[in-house]
Structure formats: structure tokens, C-alpha cells
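Just one protein chain is left out here, and the rest sit where they should.
The block that comes next holds chain A.
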Amino acid sequence: MTQLRDYARVIRSKNSGPFELTFDILFDNLEDYEHFVASKVLTKESFAKLYQIKVSDIITFEYVKPARGIKITIPRPWSQGSVGESDMHGSQQYANLLTLEIPEK
């Protein structure tokens, strides 16, 4: 088994506007991307479980072949920059994804 941190080229999170968080996972080549998609390690259900949110909360879950990547967007759990903010750009929220286990090809 390999962890996603050693398998994907980019794993990132970012605000998409002040009220949404978006996650992108990008792979080096089409083969890695397709293996990841086929492995079904990351589905709406597993993502929701990992982030302790409801499947129905997921706004976007897209396989983006031209970019060799996957995009997921969820509501921002707290409004950007207001009292209690801990991550202004939403740029550290990807951390849960790093240790996803990818089966061997």
C-alpha cells in the first residue's frame, strides 16, 4: 500500500469564495489518475466519513480527466475571516487526505 501523499502530485485545499472549501487532487500521469479512480479509495462516501460531514453536504465531486485530477467542494464549516477563523485561505484543510491508502497497481 502507498499513501496518497506519495502517490499524488498535488493535494490542496482552498477557499472557493468565502463560504466554500474546495479540494483538488492531481496526478502526474493519466495512468496514476485512472488507477486512483478505479481503486474507489475516494468516493463521496469515504470523503464524507473522513471529514465527518454528511454525503449530502458535498457540493461537488468531479473526476476531471484533462487535469488528471479530482475536485471536491464542501460548504465552509465557518464563515471566512469571522470570529474563530483558523485558516483564512482554507489552505490547510487537505491534511486528512495525505494518508489515504492506495492499493498497488
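Assume a contact is a pair of C-beta atoms (placed from the backbone, for glycine too) under 8 Å apart; a residue touches a chain by one contact, two chains touch by 3 or more; residues count from 1.
The rule is simple: contacts and distances are computed from a predicted model.
Asks: Since a chain is absent, check the UniProt entry for it and pick the matching name: "3-methylaspartate ammonia-lyase", "NADH dehydrogenase FAD-containing subunit", "Na(+)/H(+) antiporter subunit C" or "DNA-binding protein".
Replies: Per the UniProt record, the undisplayed chain of the complex is "3-methylaspartate ammonia-lyase".
Asks: Touching the absent chain: which residues on chain A qualify?
Replies: So the residues of chain A touching the unseen chain are 10, 14-20, 22, 24, 26, 50-53, 59-60, 62, 64, 66-69, 71, 73, 75-89, 92-93, 95-96.
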